[in-house]
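Only one protein chain is missing from this complex, and each of the others stays in its spot.
Up next, subunit A:
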Amino acid sequence: MIALPGLNLTSAPAEPLNLPAAAATRIQDLAANTEYRFEVSFGRALTIRLLSGTAEFFGTELGPSATYTFQGTKGSVFTWHGCKLEIGGQAESEYVAEETQMMSYVNAHFAVESLRGRSAATGEAGPGVLVVGPNSSGKTALVRILMSYAVKSGRQPMAVNLDPKEGMLSVPGSFSAVAFSSIVDIEDGWGSSPISGPSPIPVKMPLVYHYGLANPEEGKIFKPLVTRMALAVTSRLEEDHASRQAGFIIDSSGLIAQGKSGVYDNIEHIISEFSVNILFVLGSERLYSDLTRKYSNRPGEEPVSVIRLDKSGGCVDRSEEYMKQLRQAQIRSYFFGHGTDAALAPSSQMADFDDLNIFKISEGQENDSFRPGNDGDDGYGASNGIYEKETPSSLIQNSLLAITTAAANDRPDVIRDSSVRGYIYVADVDEVKKKVKLLSPQPGHTPPNALVFGSFPEDVPALVS
């Protein structure tokens, strides 16, 4: 194993940036209770500056003297009081919407907030919120708004991401949980996990697990991981008084909202494992009525309030192409940082095949079929069929490996349930010399821990030029 720092590694942007010229700005007036919606592609940048009034981006207020730069973003700037914005650069599309769902979202916040007040007074656990809805119904936007308002109200809420499609403070394919005591970032998704130097935005401290598949219907990892995260979050909340009062808000995948003939196994699993007591259903009438039926009239059980919220008109279907670019941008930003001024320096490493303990997530039905029943020794079945030991080959080139906290000789369910320390990227595999070139966020040795490799996120070609 040789560490080769300082090889002038640079991130290769997908397209050259077209930063707006300073002069090419325009003024956008917004009346109270309206929002400016925009889409900007990954190769371009849009700048927004607040000239007067007040404005929010998913609940986080724009600083009056800051200029925000957006790339690869579909977002909106909303104002409660009216404002004047200075906009620079080119948006793929932009318009002002007079009808928004912000009133109902802020009501949702204050409804949750009143439970936090109660928790502060009584010491009982704060609100446990789960947001569900079909794809592109604005779940993540709602979670961000609720988180931002909670932080603004002086709370320290916990955000939990169970949607593998987009990472929260980590790469896609991961699940994470984090308490927010400082503002949610505006330009860079949820902000940044810790780096080794000062960060212009307060870093967040997430707990990260690797899921490694695109589809949460794959029961053999999803449910055990949910159980595990619920255990960790519950343990934390038992002693972390500030976060306990504020409670948690869970973002979920649109796929678990599809259900099977009115049964939403994964949703029910999340609700029971996390003891969710508020369920916000975005958009879908059917999902709402199914879940209302399920969670009303359960005498003797903890009540779950099921509340439907309308989907915002700003929610647009995001093309698979866009999602793929978004994932790649998230992965790039994990290694290289976000934006031009937060350049991180990952390091390149060479490792022998024998140094790497790679476990590939088994997919397909055959693993389940030769299990004698669904009650394996860990309660979820398929415990032994979770992983296959993988010898490095060109198959893993350009993919991400999750560095778990498990040892290579741990049981598969221990590997599955362990949180991750980070990710390394397989830049090159030399099958002849049996060497692998890796990109690691940090200089140092290649970890002997169990490394997990799944089908999601997909390969990221040319992360290193």
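Here is the rule we use: contacts are C-beta pairs under 8 Å (C-beta built on N, C-alpha and C of every residue); 3 or more make two chains touch, one makes a residue touch a chain; residues count from 1.
One rule holds for everything that comes next: contacts and distances are computed from a predicted model.
In the listed set "ACYPI002845 protein", "Dolichol-phosphate mannosyltransferase subunit 3", "CID domain-containing protein" or "Dynactin subunit 4", the entry agreeing with the UniProt name of the missing subunit chain is "CID domain-containing protein".
From the options A:38, A:211, A:335 or A:456, the residue with contact to the chain not on display is A:335. Check A:87, A:130 or A:179 against the missing chain and you find that the one touching it is A:179. Across A:203, A:316 or A:395, the single residue that touches the chain missing here is A:203.
Within subunit A, the residues in touch with the undisplayed chain are 5, 29, 31-34, 50-54, 60-66, 80-84, 98-100, 103-104, 106-108, 110-111, 113-115, 117-118, 120-121, 123, 149, 152-154, 156, 170, 177, 179-183, 186, 193-208, 231-232, 235-236, 238-243, 278, 288, 305, 307-309, 334-335, 337, 341-347, 403, 405-407, 410, 414, 418-422, 441-449.
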